[in-house]
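Just one protein chain is left out here, and the rest sit where they should.
Labels run A, B, C and D following the written order; every chain starts at residue 1.
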Amino acid sequence: MFMLDYLWMIPALPLVGAAVNGLLGGRWPKRAIDAVAVGTTGLSFVAVLELVHEFFSLTPQQIPWVKSYFPWILAGNFRADFALQVDQLTVVMLLVVTGVGWLIHIYSTGYMADEGGYYRFFSYLNLFMFFMLTLVMAANYALLFVGWEGVGLCSYLLIGFFFLKKSASDAGKKAFIVNRIGDFGFMLGMFLMFKTFGSLDYATVFSGAARMPVEPLGAAGVLTAIALLLFVGATGKSAQLPLYVWLPDAMEGPTPVSALIHAATMVTAGVYMVARSSVIYAHAPTAMTVVAVIGCVTAFFAATIGLAQNDIKRVLAYSTVSQLGYMMLACGVGAFSAGIFHLMTHSFFKALLFLAAGSVIHALHGEQDLRRMGGLRTKIPWTYWTMLMATLAISGAPLFSGFFSKDAILWKTASSTFSTPQGNQLLWALALATAVLTAIYMFRLLFLAFFGAPRYDEHRVHVHEAPRSMLVPLVILAALSMVGGFVGVPESLGGGDRIERFLAPAFAAAESAAPEATTEHAAKYSHALELVLMGGAIFGAAVGVLVAWRRFLVGKPSRFEGTALQKNLSTLLQSKYYVDELYDALVVRPIQWLSNTVFWHAVDERAIDGTVNGLAGAAREVGERARLAQSGNTRSYATWVVLGAVAVTSILIWLVK
Amino acid sequence: MFPPIEDIYRLAPELVACLFGMLIMVVDPFLPRERKDISANLGLLGALASMAAIVLMARHPGAGMYGLLVVDKFSIFLHMIIFGAAALVILAADEYLKQEGILQGEFYALVLFATCGMGIMAGAAELMTAFVGLEISSISSYILACYRRAVLKSHESAMKYFLLGSFATAFFLYGVAMVYGATGTTFLAGIAASAGGAAGNQVLMKLGFAMLFVGMAFKIATAPFQIWTPDVYEGAPTPVTALLASGPKAAAFAVLLRIVFTAFGDAGGTWFWIVWGSAALTMIVGNFAAVVQSNVKRMLAYSSIAHAGYMLVAVAAAGAAAETDSAAGIAAVLFYLAAYALMKLGAFIVVSHLGGRGEQRLALDDFAGLSTRQPVTAACLMLYLLSLLGLPLTAGFLGKLYIFKAALDARLIWLVVIMAITSVVGAFYYLRVIWVMYFREAHEELTTAPVAPGVAAVMVVTAAGILVLFFFPGAVMNFAMQGAMALR
Amino acid sequence: MAREGYLLSVVTFLPLLGSLGLLALRGDDHVWLRRLALATAVANFVLSLLMLRGFDAGTAGYQLEEFYRWILWPPVNYHLGVDGLSLWLVILTTLLTPIAMLASWESIQKRVKEFFIMLLVLETGMIGVFLALDLILFFVFWEVMLVPMYFLIGIWGHERRIYAAIKFVLYTMTGSILMLVAIIWLYGVSVTGMPGGTFDLPALQLLLTTGQIRLAHTTELLLFGAFFLAFAIKVPLFPLHTWLPDAHVEAPTAGSVILAGVLLKMGTYGLLRFCLPLFPAAAKQMAPYVATLAIIGIVYGALVSMVQPDLKKLIAYSSVSHLGFVVLGIFSFHPVAIQGAIYQMLNHGISTGALFLIAGMLYDRRHTHVIKEFGGLATPMPAFTAFFLFVCLSSLGLPMLNGFVGEFLILLGTYQVNKLWATWAALGVIFSAVYLLWAYQRVVFGEVTVEKNRALPDCSARERLILWPLCVMILWMGVGSPLFLSRTETTSHRVIEQMKRPQTPQLARGEPQKKAGAACCAPTARIATQTVQNEAGPK
Amino acid sequence: MSAQLIVFFVLAAVAVLGAVSLIVARHPIRSALSLIAVMVALAGLYLLQGAELVAVIQIIVYAGAIMVLFVFVIMLLNAGEEERTNLSRMARYVGLPLGFFLMLQLAWWVGRGTSGMAPAGGISPALTKNLSTLLFRNFALPFELTSILILVAILGAVVLAKRER
Partner (left out) sequence: MVPPSYYLVLSAVLFGLGVVGFVFKRNIITIFMSIELMLNAVNLAFVTFSRVVGNLNGQVFVFFVIVVAAAEAAVGLAIIILIARHRQSLNVERVDLLKL
């Protein structure tokens, strides 16, 4: 039971790496830096594997396995320990984070090889690992918040890694601030939680929540409030509407960062948090509905934007947003395990997509515009094949990982017991549409990048395959995105849906709180229906692929092409529904105007300082008046004396009795 | 027939002062020009001797000279202030007179005579005696004010002081007459005894008190009788200004307090509001008018008006508390008088030193960069100013503290508030001097004469006094308290 | 009479001693002037750490007390004592002073002697304020501190220093003079409960909590108002804050560090030490208004600071915002929030102190604070950039750094009392990120825009020596907060305790009668006073 | 209407008229003379009240010595007609009215306050002997002090009149 007692080593290792690289790396050769960075993360991956092995030897009573190390904050009745915990959910997350994280570290050694600030990059990356692991292993919300903000910081640093580019530092700032807005909600959620349960420890909170009655749909009780406030945080972190705006800009960061932080791990923190708080959500159907709707709408919304983007990374970014929407949807309909399942598979294929895209960019010397690519299939075969796998996976091609997880979500959406059947159908329809769109924009990307004639200047740019350090991770991830889904084959296909059963204990409490499935409900949503819907999904994906093939490969314009509607629509999509402009006009500018013109100049300088200086001036005024009495003329002085005498006598005689 | 020897002892300080004064008058004419410092030393010696004589006086408490004069802790306390002030002024005057090249012997004699008069005022238990004392000090001050005979301003200040002064004295006399008419006596005790007779007498009493108040308020310089102060203080030779600001004020306060508490004590109600109003008005006028002054000497004159106002607050407090106990207020006045004498003397003496020949250097700008030219002098002046401002570590702070306390015990909230606000206004002009001294660079042609030993001594004594009064106020305050008790 | 060694006196007056030593030195012997001053400050820091040894976190009351008579009438005593609240503030002071000295090691070239003397005198004043347990003694230190600060700004400040200095002093005096009045009034009241009365804080506290003296409601409101005004100006609380930006911008680096690091804390310290325990009813009644002001301060300060073109001004306004949190925490009367408030005082002292140091380093290099003048400094000054980032993060309250613990506790505690306050205040958390990161970006990121900046030297050894301790503190206080909080725990609870008043109105004499005034004047009564005083001294 | 009363009114009239002419007269000499007239009239009133010694001294010292001094100085400076400048609006519009008001107030209230008063019967007549006992015994102190006063006055005259060197 070594690892179980020394849980802290798992996050600590990358931290050490970060510290070493950050403080000393400046003077070290690349090799040494690689060794430290990759070594520490690798070690913590190994540690995780060992942990998992030990984990299976735990009795159900021992789960969640909590180890408290030292008190972090002690004040009055508030106590937050530096305590780590392990349960099924944590295990999955740990595997994903450390595993994918490690691969991406390896990849980066190749990708960043000729960038400045090499040591900085890796120390940030390791720091990120530390915070991410803290996030998933925390045993109370306070500590979770540490990781939560910490990853935000690292994403800020890594997005702004190329700090000479204004756009990069802007994007970093935007990311941090938008996340802060989310955290604002998250903190309030924690406060309310503390007010309600008197603690922020998972154990206390969840047991407390479990004991409370389920709040009816539409009611806004304490739990609903908590759930919604936490969800505000989640929308920030997991780039849901309306706070998704930072993620696309985040693509300013180096591609491995996009892969690790903005695809595989950090952005899924929100989903993880919601899943972690499943008990609370399960007791607040209102919140559940909100989560489901937001998730679903986000998925569709982002997918539409993804259709019209030309920057290869931005396409992927929007697809990430959309996929995150799926996961939220899953949580929203109570299919937490499905959500986590998709989280896992997504981390495989999305990471792969980014890395592959990175390799493409690498090959084209930093070219990111799809319109200046094409015909790379033959030139960088490895990249092409791996990318193809990933694309198939995300588009939900049968037997690929994405297929199972996405299908699980669709099915759970349709058969959810949390909201009304009509609601479910609506959500399902939207989700399906999203699936179609996903297929379209992903294959658009694939075709534009790898097929057709090259649209770049072949004399200047001679394309070359990436180094091995980059290819190995690609291949591994490709394999994972192909087979990764088989941990979750649904019963309907004779599978055991292992992952769901594995995660079940983690969500047991939530399940028990979920509305009871009536018999006719169970009858209605039979395996048969599930298979039918599955077919529908496959069909939808196929349609999507076809559309993309017809439009972007064959290049045959549809009747729809060229109409005014289409033009406006595409501009609307290309400019991402003008959301950024909207925020700028509605939030940013007014606040700046308020602060500068009203508060600073008007209130501070005019009103307050004006008063202060005015008082001083008034004093001088009074002084000037008072000195006027000193005319220097003795007769006037005598007059004053007489005045005084008259006053005194009169007062005494008339006033004083 | 001849008064008993104790009465001589009771008069010891005044007698000593007069003797030395006459001695100087006799000796001085025979001294060659360059040996005039002998008379200076004689003057100093006289002042010190009469201070020593205070001990002799203190050994024989009680009324003397057929009840015209009383020796009590109150009188002793004021004697110390008055004669101390005289000593300091004489100490510092030497340099001034030399640089102004004006005849010296008579100066010291006059200072001593003036002091003698003030001493009489402090101890007088009878109005006519007080009046004569007042006249002695006033007339000497008129002459002293006029001492720079080559300077128009000096005449002017003397003239204004003289005309208005005697004007006010006339009022005072009329008051004496009224009181005499109403009670048949001018002995304070007697007045207290026979006060409140027939209704008619009441009117006379009121008129009498009003007139007496006018006379004293004029000397103390409280609004609206403060009007002469700035001009006279500015025109008079600065050492004289120092004397005027400290000595006569103390003496006049002595008379006022005796009149108010010994003679009219039980008639508290009749005069309380007058003092109240005058105090408020004085603080406001003094402080605000000082804000706009650019001549440091004149600014200090206004500030001394303001301080008279503060002391009047304490008097009002004592008055409001009269029916039970007024000692706290009176003690506060006495303590403040002591502190005030120290800081005002110090300030004026330093200013007179900095004024240079012909008092040409009194504008605020002339103080620029003083901290670099004469650090110690600057530091001392700063100390005085801070004390006038009432910042801690200085006697001024404790003085204010006692006054606040007395006023609050007497529930004079509004007076306290006015005092608080106006003293913040005071910060304006005191700090301005400090920042000119410390923050402004000196413009080159400014050169200040080295500090003369006399001036240095004065600075040491006053500065030390200010600090000591803050850190060890116990003894002084006790004495003041007993003096206050003596009044009732 | 508690006499537990003379440590507190030593800590308080050692700097003064040092300044006397400086007086003895020649004015142009800069090297030794600096060394002696620094030595004194460091020694004092070490001594102040000794307090920790004698300090027992368990006991609520004052410790290491010293009590001597000073003035017999009215009974003013030299009474020092330390508790959880003052303990860390004193150590903060003794830590920041040497750092401030190092910061002005080279930047101060004119009147070096006076400069260091002023700093040392200032230190004595500040420590005295935190340790004094006698109202008058407290007031003495409180006022005395004005003078050296006035000079620091006025002599070694920048362009508009005169205006700033005078504004600073006048603002402060306006408040403090009324506080003096209130103190004396309180003394007058105390006479009704104890012959001769007392200025002794513990004694007064005892009289009030045991109901031996009672304040009529209006009286309490007035007294509270007077005290509160003085402290609110010092904090500074919106709308009394406008002296702060001027003072900060004009003051030399050391001045700003001390000002932000310690002086502002005196306001909040006063609120906790006097306003709450002495006038609970008034405090409770006024809490909503105060909290509103505090919240306005938080948001307003943050927003205004966001648009400042001048780095120092920006930091100054951020102080307004941060101290708004502290005041809010204090006036939520919740032990957790109060803990947070105390902690936030320390955090602000360190983080903002560090920020001003950084601004100062820029000023030393370029003689300007205007943000436009910089940009792209990350290229020439990487180490500086790193420090700057670290400090910014601590100031915007990143978890695991000190700032977070304070803000979090304050908001947490406040939320338990009033959801709305906490919600509004939490907005500040967002804005703090905005203005700090924006400023940071404009200073260090992007291409080097101004040619002069291309060759700026990175942090010198001295500057690293200054910043490292602060960064260590920032991290330490962020991770190991219990070490500090455990010592403030009892204090924060005691504040709440002291706000309790007995319900049964025995001798409901609100106003001190004139008799009271009389009693304390009679010499006999004065003797009695002292005898009582001695028992009633430190309880 | 006894003879005394008539005499009183005559003298009073003289006094008041003298005072008024002192004020209105443009030439200092006339003022001085009218002041002398006032003094003489007052001396008469003293006599009327049986204060012979005072009356005599009034004539000798006051009217005699002091006023002569005045006249002497006026001559010395040959001060001409007084120029009636009005630089002080204050004095003109506030001072004079208030002055008259004060006069009336005093006269009225003193009159009312003392209306009932009658000479106290059986007092020791103002014999010079009684006066001198008072002066040289009971009031010896002020008496001696006046000597200092005179001394100061002389000293002052010397100091101020001495020619500049």
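Keep this in mind: contacts are C-beta pairs under 8 Å (C-beta built on N, C-alpha and C of every residue); 3 or more make two chains touch, one makes a residue touch a chain.
For clarity, every value in this text was computed on a predicted model and none was experimentally measured.
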Displayed partners of the chain not shown (whole complex): A, B, D
Hidden-chain contact residue, picked from the options B:Phe74, B:Tyr108 or B:Phe167: B:Phe167
Chain not shown, touching residues in chain B: 128, 131-132, 135, 139, 142-143, 146, 149, 152-153, 155-160, 162-163, 166-167, 169-170, 173-174, 176-178, 180-181, 183-186, 230-231, 234-235
Positions on chain A contacted by the hidden chain, ascending: 627-628, 630-635, 638-639, 642, 645
In chain D, positions touching the absent partner: 2, 4-5, 8, 12, 15-16, 19-20, 22-23, 25, 28, 31-32, 35, 38-39, 42, 45-46, 48-51, 53-54, 57-58, 61-62, 65-66, 69-70, 73-74, 76-77, 79, 82-85, 87-88, 91, 95-96, 99-100, 102-104, 106-107, 110-111, 114-115, 117-124, 126, 130-131, 134-135, 138-139, 142-143, 146, 149-150, 152-154, 156-157, 160-161
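Everything that follows uses one rule, which is that only the chains that are shown with their structure count from here on.
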Cα-centroid distance, chain A relative to chain B, in whole angstrom: 79
Rounded Å distance, chain B centre to chain D centre (Cα mean): 31
Separation of mean Cα positions, chain D and chain A [Å, integer]: 104
Residues of chain D engaged with two or more neighbouring chains: 106, 109
Junction residues of chain B - those touching two or more other chains: 203, 207, 428
Contact set on chain C toward chain A in their complex: 167, 170-171, 239, 241-242, 300, 303-304, 306-308, 334-336, 339-340, 376, 378-379, 382, 393, 398-400, 404-405, 408-409, 411-413, 415-416, 419, 422-423, 426-427, 429-430, 433-434, 437-438, 441, 444-447, 479, 481-482, 485-486, 489, 492-493
Residues of chain C touching chain B in the complex: 71-74, 136, 139-141, 143-144, 146-147, 150-151, 154-155, 161-162, 165-166, 169-170, 173-174, 177-178, 180-181, 184-185, 187-188, 511-512, 514-518, 520-523
In the complex with chain A, residue positions of chain B that touch it: 159-160, 163-164, 167-168, 171, 203, 206-207, 209-211, 213-214, 217-218, 223-225, 227-228, 230-231, 269-271, 273-274, 277, 284-285, 288-293, 425, 428
